Every structure is written in structure tokens, then in C-alpha cells.
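The structure follows.
Missing here: one protein chain of the complex. Every other protein chain is in place.
Per-chain numbering from 1; labels A and B assigned in written order.
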Amino acid sequence: MGKEFIYIIPEILILTTATIVLSLDIFLPRERKSLLAYVSIAGLWLAAFLSAGLIGERVSILADMFVIDSFGIILKIVILIAASMAALLAIEFLKESNKYGEYYFLLLSSVLGMMIVTGSSNLIAVFLGIQLTSVPLYIMAGFARTDVKSNEAALKYFLLGVLTAAVTLYGMSLIYGMTGTLNLAEIATKLEHTNLNDPVLFIGMTFVVSGFTFKIAAVPFHFWAPDTYEGAPTPVTAFIAAVPKMAGFAALVRLVFTAFPEFTGQWVGLFGLAATMTMITGNILAIPQKNIKRMLAFSGIAHVGYALISLAVSNQHALSGLVFYMIAYAAMNLGAFAIVIAVGRVSPENQIEDFAGLGSRSPLLAGAMTILLLSMLGFPLTAGFMAKFLVFASAVEKGYVWLAVIGVANSVISLYYYIGVVRQMYMVPPKTEKPVPIPVTIGAVVLTSVVVTMVIGIFPEYFIQLARLVFLVNASF
Amino acid sequence: MIPLNYFVIFSAILFSIGMYGVLARRNAILLLLSVELMLNAVNVNFVAFSRYITPHTIVGLMYTIFAMASGAAEIGVGLAIIVTIYRGKQTLNVDEIDMLKW
Partner (left out) sequence: MTVNGPTIAFLILASLILSAAVYIVTTRNIMHAVFVHLLALSSVSGIYILLYAQFIAAMQVLIYAGAVTTMVLFALMLVKPKAGMEIALDNQQKGMAFATAGVFLSVLLVVLVPKVWATSQEKLTPLTVAKFGKILFTKYVLPFEMISVLLLVALIGVLVLASKEEE
């Protein structure tokens, strides 16, 4: 028993940091509270390093509730680092309300939930992990209490969230009724002796999968995303956009590969359809958007669609592609939202028009935004290109050329709205000559994400190796 | 012994009534009450399966306890969000909460 706790030290560390932040909040004088942000970031990085030390381990602990394997650990590290970036983005925003303690406590609790989801091997732990991820997010979306839009964002996210939670639970109850267990591996064993064409099983599976796709905002469970992204304070949007999706994908991967390996043939239909619909809906609806946060919300939906292709293919190459995609996606989105925050400090409406003339007002931000948008588009030599390439290549390799073709066609559609922003920045004369100041914290995030995007794009080999590592040690995949 | 399917079908009906409530109601508090009905339907399912299919283990009963606790936490947060939104807008009708498009 005692030795098991070595494996969950990163989780324990995050929980400890969260409680330290909450208690320090009481003792710190008002003007020193931003210190809590740095405490949280230190905790997140330390947990990331400790997790890295566990790479290569493969154990199941806490009465088979939790597994430590490279897939979980690598996603955990990405989640922790991305969350530290999102934590950095919120410092300026919190100056007004001075609620640093509460904010970082909620952020760390949500991260704890995601870490548990990435390693859960039992539906109870998956469900509670998702709850622990979501409940803080509902609150964070409504963090600007006096802003009606923020309240609304919280309410919509909350109502749709609890509705899907109920549907997920119902699905889980049917699976439990069929198999008599909630352990993912045991479900797979039990299903070997069950009639796989049983409609009850199908309904249960569909409900659970739909519940998880809500978290990653895949069509048709994407309705919350644009409103929540627009209404929530932008630092919260950056967090919601970049980080929880990794946990959602982790839950889907665990469910698909550990609990329902027998169904591999059927995932092409389900996830292929979901991927196609998600890509098309995201890209088409992104075109008419005037608000940059809504536009990025739909572009995020489209990216989820590309990433879902890997679940349709569902082999080792596709899954390392998925991990690679998640790393690239988090970097691009955190950087883009950081720039939106910087521009939003001058023109708080967050319209795409507000980016007009950014090329002359702040050449650095405009340059960074161009690189990030090109990466989202999938331009060669950027992380986005390599990510799409790996996923599409895995589809072609498995013989699903049509999925890759749809993906490429969608990337072409996305050219329209990404270039629209670039055009605003360089071709349209500015409405205001006000310069855009860049606070150090936001500048740091922009710089990091641009560097990461470029490095992954130019030297992808190392990251591909990292993503492959996930499955070399992992015989069950 | 009461046949297991009685419980399962009862739960399916209760779940569907709750779902109707979620779709048809526009008062945020009534929406929450409808979600509660759905969660209770799920719990009935879990308890019934647990007692009939795996009486020697108590997986399903454990799940019910955790689901109840997390449901209560959710409802608390939801009511806080509703109170906040009422302070700003003086309404609880989700149709009127429309600064953002649905």
C-alpha cells in the first residue's frame, strides 16, 4: 500500500499546492496576492517534473482505480505545463477583483481533476474526475460576477454540463447492468462473453461517448463552446479552450481502447462521422464570426474534428498523432488567446476589427499572431502542419483516404477566416492609433507558445519520438 | 422478489420525464429540478443493478453515493450561478438570458 503513493505524488502535490494557495490567501496583504499565481505555477512545474520521472512505469494502483502508463503521464505533463501558461495569463485580469486565492485554487482543482481523468481505469474515477474538472470551470466562467455576459456563460456551460453528466451517468448505469462492473479492463473481459450486438450495450456506449465528446466540444455537443468562450473572461477562455480537451480525449481513448477494444471496427463509423461533422461545422460557422473569441471557439471545434480522425483510425500511429496534436493545439491556442487578452486591454469588445492595423501598432504581437494562425491553418514548418500531417497520414495508411481528403478540404476552408484576421492586421488601416502595451506575463506566454510552435514545426522528430513513446511501452494499445 | 426490469423501466420513464422538463422548462430553477429527476433515475438504476446482478459486491451502491454527493455539489454551484444572474438581470427565464446567442 505504502509504495503506491509514490505514483500519485504529482496529484498529491497539486492538491497540496491548491490548499497552500487557499490558506496563504488569508495571510497575504492585498497588494501582495499576485504571489499566489507564482506559487501555483511553481507547483504545476514541479508536478510536471515529478511526472516526467515516472515515464516508463506501468502500474495499476489504488485497487485498480488508477493506472500509471506513458500515455497518461505524457498527457499529464502537457496538461500541467499548459495550465501553468493559463495561470500566468490570469494575473493581469485578477488585479481588479484581487481574488487570486480563489481563482488559483479553482484552477488547480480543475487540473487535479484532469490529471485523474488521464489515469482513470474505473468509470467511477473517470466520472468524478470529469466532475472535478468541470465544476471549477463553471465557476471560473462566471468569475467576472458583475458582467452579465460572464454570468450567462457560466449558466449555459453549467446547464448543458449537468444535462450531459446525467446522460453519461445513465449510459454508465446500462453498461454496469450489462457487465456488473465499472472497471474498464473488467468491462472488456466481461464483454468477450456477451452478445456485442445487444442494443442496450450500444445505447449505453453511445451515451457515455456523447458525454465525453461534450467535454471536447465535438459536434453535435458543441453548443456551449462559442457562448462560453465569448462570455467568460478571456484568461478563463484560454484555459477552457486549451487544457480540459486533453482530459476529454484521454477519457475517450481509455474508454475506447481499454473497455471496448472489441468494437474497434465500429469506431470508424461513429468517430469518422463525428470528425467529419465537427470539422465542417466548426469551419463553416467560423467564417461569419465578428468576435475573435467566437471565431477561435469555432476554429477550436474544427481542430477537435481533425483530432477525432485519429480516434476513427484508432491504431498506434493515430494515437501518437493525437498526442502530438494535443501538444500543438494547446500551444497555438494559449498563444492566440494571450494576444486576444493583450489587444482586449485596449479594445475590450474583442471584435476581429479591433485587430485592424495591429501590424503597425504592435508589430511583435501581429507577427506572433500571424505565426500562430498559420500554424492553426496547417502551414508547413509549424506545429499545426506536423500535427495535421501525422493524423491525416495515419488515416491514409489505414486506408481511410476519404477522411484525410475531408480534413485537407476543411483546412482549405479555414484559410478564409484565418487569413481574414491577418488581412485586418496588415492591410486595414487602424481605427485607433493607440499602441498595445504587452504586460510581461502575457508577453512570456506569447513568446513561449510561438517558440514551441516553431520548434515543433521545424524539428518535429523529437516530439514525434516523444509521442511514439506513449505506445512503445504500452503493449495493450 | 420484484422483477429487475420493473426498476429499470421505472427509471427509464423517470429519466425521460426529467429530460422533457429540461427541454421544455425555461425557468432555471425548474431546469435544475428536472435534472435532479434524471440523476435520481440513474441512481435507481445503479442500486437495482447492484442488488440484482452483483449482490456480493457493492460497486453500484458506492457509485450511487458518489453520484449523490457530486450531484449535490453541482446543484449548489448551479444555484449560486442562478442567484448571481438574477442580481444582474432580474430574471430566471433562460430565454431572456440572451446576451449571447444560444
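Just so it is clear, a contact is a pair of C-beta atoms (placed from the backbone, for glycine too) under 8 Å apart; a residue touches a chain by one contact, two chains touch by 3 or more.
Note that the coordinates shown come from a computational prediction; the quantities given were computed from them, not determined experimentally.
From the options A:10, A:72, A:161 or A:177, the residue with contact to the chain not on display is A:177. Mapped onto subunit B, the footprint of the missing chain covers residues 1-10, 12-21, 23-27, 29-30, 32-34, 36-37, 40, 43-44, 47-56, 58, 61-62, 64-66, 68-77, 79-84, 86, 90-95. Mapped onto subunit A, the footprint of the missing chain covers residues 15, 18, 22, 62-63, 65-66, 99, 102, 105-106, 109, 112-113, 116, 124-125, 128-129, 131-132, 135-136, 138-139, 142-143, 145-146, 154, 177, 180, 199-200, 203.
Criterion: only the chains that are shown with their structure count from here on.
Between the CA-based centres of subunit A and subunit B the separation comes to 26 Å, rounded to the whole angstrom. Across the complex, subunit A meets subunit B through its residues 123-124, 127-128, 131, 135, 138-139, 142, 145-146, 148-149, 151-156, 158-159, 162-163, 165-167, 169-170, 172-174, 176-177, 180-182, 223, 226-227, 230-231. Chain contact summary for the complex, subunit B toward subunit A: residues 8, 11, 15, 18, 22, 28, 31-32, 35, 38-39, 41-42, 45-46, 49-50, 53-54, 59-60, 62-63, 66-67, 70, 73-74, 77-78, 80-82, 84-85, 88-89, 94, 97, 99-102.
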